[in-house]
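Down below is the structure, laid out as structure tokens.
Complex shown without one protein chain; remaining protein chains in place.
Moving on to chain A:
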Amino acid sequence: MKRRDLFLATATLLVLWQIFAWIVRLPILPAPLVVAKTLVVELVKGDLWRHFLASLWRVVASTALSIGLAAPAGLALGQSRKLSKVFLPVIYILYPIPKVVFVPVLLLFFGIGDLSKILVIFLVLFFQILVLVRDQAAALRPELILSVRSLGAGRRALFRFVYLPASLPAILTALRQSIGTAVAVLYVVEFFATNLGLGYYIAFQGSTLLNYPAMYAGIVMMSLLGLSLYFLVDRLEKTLCRWQGQ
């Protein structure tokens, strides 16, 4: 994506927003400029940045945890038919269950702190990454494995030189897909039992204080959170998977 295209897209969205605001003329849809002013005030004088940091921490921690556990598990499953036979059915049954429904259960077991929130997002991401990485590792051509084995590679070298680099694109694709989900789930988990985080901030400003410009400021920050993570993954993909774009 080019910087210029990105700028144009942002500008277009802002113009559309402004037009809608003019048409609707209700407090629930303030104009972008009003929101921008509130955003600056909330960031400088208020504690919006604290909510932002809390949310950022939750998303980053849960994403790191998911990759750290799901990527090796997916690689192991993709490499070993035996492991796949045992665990794959379990995973396929668990995969489509909407993990958000476990919020009350996790709150009960892990308390109302950050841990339960991180665990909910982790549960959602874990399965997505696991399945993608497993499929990628399992799809490696047996000929490739054989020819690398003939160069003297045992299990460890195969892992290091074949399975790991081969699954990087899958990990990054999974990440990219997960970020949207993670931010959505973040909003849901920050609804419950907390007074910190963008989800809480948006809900509190919107439905308790009816401070709509502030609510939109929260939404803008949440979008920026997702967007910056998305661009980070994009950058990683460009550096680590140079071979794919060509």
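Basically, a contact is a pair of C-beta atoms (placed from the backbone, for glycine too) under 8 Å apart; a residue touches a chain by one contact, two chains touch by 3 or more; residues count from 1.
To be clear about the criterion, contacts and distances are computed from a predicted model.
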Undisplayed chain, where the name is taken from the UniProt record, one of "Xylose transport system permease protein XylH", "Heme exporter protein C", "ABC transporter ATP-binding protein" or "Response regulator": "ABC transporter ATP-binding protein"
Residue among A:22, A:49, A:109 or A:161 touching the omitted chain: A:161
Candidates A:37, A:149 or A:176 - the one touching the absent chain: A:149
Those residues of chain A which, in the complete complex, touch the missing chain: 141, 143-144, 146-154, 156-157, 160-162, 165-166, 168, 241-244, 246
